[in-house]
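With one protein chain withheld, the remaining protein chains of the complex are depicted in position.
Chain IDs A and B follow the sequence of writing; residue 1 opens each chain.
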Amino acid sequence: MSRAPSLSGPLPGPFHPRLEAASTAKDWADWAGVLSPRKLDATGREYFAIRNQAALIDISPMRKYRIEGPEAERVLNRVVTRDVAKIAPGRVGYALWCDEDGMAIDDGTIFRLGPERFRLCCQERMLTWLIDAAEGLDAAVSDETEALAALALQGPTSFSVLEAAGLQVSSLRPFDLAEPEPGLLVSRTGFTGDLGYELWIATEHALALWDRLIEAGRVFGILPAGMEALDMARIEAGFPMTGFDFQSIHAAERPSRGRTPFELGLGRHVDFAKGHFNGRRALLALKEEPPKRRLVTLDIDGSRAASGALLYRRGMFGRWREVGHVTSALWSPTAKRNVAFAEIEGEAEGADLFAEIYLFKEGKWERRMARARPGPRAAFRPDRARATPPARR
Amino acid sequence: MAERLKAAVIGAGVNGLVAAAALARGGCEVTVIERGAAPGGMMALGLFARGPHPAALEALGLKPGALGPAIPTVALCPSGRHVLVEGAEARFADGSAHPGAERWRVLSRRLDRFAAALAPLLTGAPPPMRLRAEGLPGLLRFALRLRLLGARDMRELLRIGLSNAADLAADALPEGPLAGLLAFDSVLGSRAGPMAPGTVVPLLLRRAPLRRMEGLAARLAAASEGKGARLRLGAGAARILFEDDRAHGVLLDDGERVEADLVLSSLGAAQTLALAGPALFDIEAQRRIGAIRAQGAAARVDLDFAAPPRLPGLDPAHHGARLVLAPSVQAVEPAYDPVKYGRLPALPVMEGRIDGARLSLTVQCVPHDAPRDRIVAATLAALETVAPGLGGEVRHAGALSPADIEAMTGAPGGHWHHGEIALDQFLTLRPANGMARHAMGPPGLFLCGAGAHPGGDVTGLPGLNGARAALEAMR
Partner (left out) sequence: MSQARSYDAIIAGGGHNGLTAGAYLARAGLSVLVVERSDIVGGAAVSRELEPGWTYSNCSYVCSLLRPEVARDLDLARHGLQVIPYTGGASFTKGGEYFAYHHDQRALEREIARLSPRDVEGYERFARAVTRQCRFVRPLLLRSAPDPASFHPRDLGELLFLLRRLHDLGEREMGEAVRFWTASVGDFLDGFIEHPLIKAHLAGSGIIGTGLGVYSPGTAYVLLHHYMGDLDGAIGAWGFARGGMGAVSAALAGALRAAGGEIRVNAEVERILVKDGAAAGVVLKGGEEIRAPLVASNMDAKRTFLGCVEPGALPDDFLDAVRRFRIRGSSAKLNIALDGPPVFPAVKGEAPFLSGDLHASESLLELEAAYDDWKEGRFSAAPYFDMLIPSRIDPTMAPPGAHMASIFVQYAPYDLARDGVRDPAHWDEAAREGLKAAVLDKIEAVSPGFRGLIRHSELRAPVDIEREVGLSEGNIFQGELTFDQLLFNRPVPGWARHRSPLPGLWLVGSSAHPGGGVMAAAGANAAREILRDMKRGGRDEAAFRAA
């Protein structure tokens, strides 16, 4: 028996036929091994669909794990820093988790499907981590990444789209989840900071769901969107991203790249009162020390996004002293601000910072030192994101 | 002054007993919890002890002189020209001079010097991976002793410490029973042949004279009790209790709770983790503990005869000596190969002693769950090479495989050292990376058995070091 060699590069995901058809830009990227659109048509249009109508985004490449059993809650509590007991059935909770030294591995969302049933969604591969966490505990772990397709439907008309598609979700508050039809899970969650939902369905029903939403959404301005538009929205909304704003310690060749929740500004998600969890003892000790560096949001002068810029402050004799770097940056079309996530040295907090931005002006590179001030965590998170029942437009 | 600290020690083997004595001396109220009916643990399986180490004896309040006389070793040879070894001296058992005697002496002295240089690393915390207070004095003393060795010896120690016993023997000794003895001692209790790099280390840990094991367990137990430790026999630890992420006591099989501020376990790290519950450990720690190699390869065999068995060339005056059947390095190395594939070698290597009409043996190179009759058969086959016909005279034979020993004593894999002694499981890496200072995660819980630094044999050092680490942590 012979077989063809394993294929290289990203492969089509569950929505690929539709994405392919919708793609005029033909601009594809590799998201966790799945062929994913950077944009389908034009990033700007797709971004404004998120902020003004409804955008439909394939998020199937997210890793999805099922943890089930009488001690499933204990398994997750062993892993994540927050108290999973506080997530009621039918609710979704944000969580992050750390290695033994208290360095962040990844963050994601925990769906409590029932008292003893959970789903964990995240970016990094966590199968063996979860399996090992379940050792000696009565719970089973399985990888649902391939079996489960996922769509994000985000934007002010997203509720109307669902309603028009015949899905009853009006009572869902933020972070609620429901199963309006057997096999279709809808959660009021998302990565855009706007009103929005995520839909989870077995891969074989993926295309039908897509068609149904597009059909229902036509009058509400629904538009398929790519990763770039989603990235813009999440920076505006102030959501840091593993692999960009910090490195998973599990992916870091240099151990010194590890970051604690405190350094990431996520200290409030660490619950020392819930008993032991991975890295708890290390974090207890770290809590007492001032963080060496901090992930902050900045508001930078000018309108050129400061992607990759190094950050400086004035040192002795007026010399520039490097104190950090920008991890993600965006000119926010909605907030009309030049925003960025940046990592800065602890002692540089509160200092006058400057971002070194390189501009290519008609064949010539120029350098600009742009003033960078502390910005709000979220440049744009509209109230409609939280209103229940949600607005229809 | 605060109330007296309470300490619970799990296991009354040599290390549990020494730890208890050291804790009692440090002011703790100590309970030793032992599953068996008598203290001693795996000492009951041993024939000869090189210890306890003077530092452990001191904790017990015993004098080194009190352990009885040192006994010689007879390295058996199929030719009947057995070699009598007393420390650095070697001659043929018939009294005549051995041609390798001078080389044996030179090597023994060299190993003694190296062992002395290494000593500070064994009686305290292993060298720290970062420069910090604990472990530093030991490291500095070690560095100083290394320097005092002189450049030549220092280089040589750094070389052979990383080398293997077979090469050491080949460079220093003529092939034969003396070289075989060296090779045997380098892997006794381990699951590796003398050609494996790192096998010189056990030789450096085994420089003290040998004494009979009999009665030692009882004496150590009495000494430990004399220091104030309470022995609680006949009930095992069922669970280690925690409160607010601190060890808080031990729940026994019979339902009794022993309250404690400190819990020291002389069991293997994996067994201790199971008693505490994995959820108290970081996943990385659990993985490291799961990866500890602990597959025993030593069996105990007792052969009963109608009368004291006779081995050609062996003077009955030497029946009480340690008899080692490992006639050459060439015999020891291949004996280890089959074990890797779960098979018994045709000719295992062994040490033993004749007590009246009984020949008691520790047989090496036995796979974990080898059937007892097969162990006896292989043992006899090897003995026949020095005493043809001996097998026919056996009235009764008993054997304990590593699996039996595991079941009896709870030792991980029935392993002599509770975990292979190899360079990647030694010093700062024993029992596993990050746990060498006897703490293994949950505060208040410490390891003090052979699986901890610096390893097994009846030295009491892991017990002593574990107790010291625990006391230090409370300070």
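Please note the rule applied: a contact is a pair of C-beta atoms (placed from the backbone, for glycine too) under 8 Å apart; a residue touches a chain by one contact, two chains touch by 3 or more.
The structure presented is a predicted model; accordingly, all values stated were derived computationally and were not measured.
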item: Options B:4, B:63, B:109 or B:155, residue touching the unrepresented chain; value: B:155
item: Which residue of B:56, B:429 or B:445 touches the chain not shown here; value: B:429
item: Selected from A:70, A:166 or A:255 as touching the chain missing from the view; value: A:255
item: Among B:333, B:404 or B:457, residue touching the chain not depicted; value: B:333
item: Where the unshown chain meets subunit A, residue by residue; value: 1-11, 30, 33, 101, 125-129, 131, 143, 250-256
item: Subunit B residues touching the omitted chain (full complex); value: 128-131, 151-152, 154-156, 158-164, 167, 171, 192, 195-198, 287, 291, 293, 333-334, 337, 340-341, 422-424, 428-429, 433-434
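Everything below uses one rule, namely that only the chains that are shown with their structure count from here on.
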item: Centre-to-centre distance between subunit B and subunit A (centres being mean Cα positions), rounded to whole Å; value: 53
item: Partner subunit B, residues of subunit A touching it in the complex; value: 74, 78-79, 99-100, 129, 132-133, 135-137, 275-276, 278-281
item: For the subunit B and subunit A complex, residues of the former touching the latter; value: 245, 274, 277-287, 434, 441-443
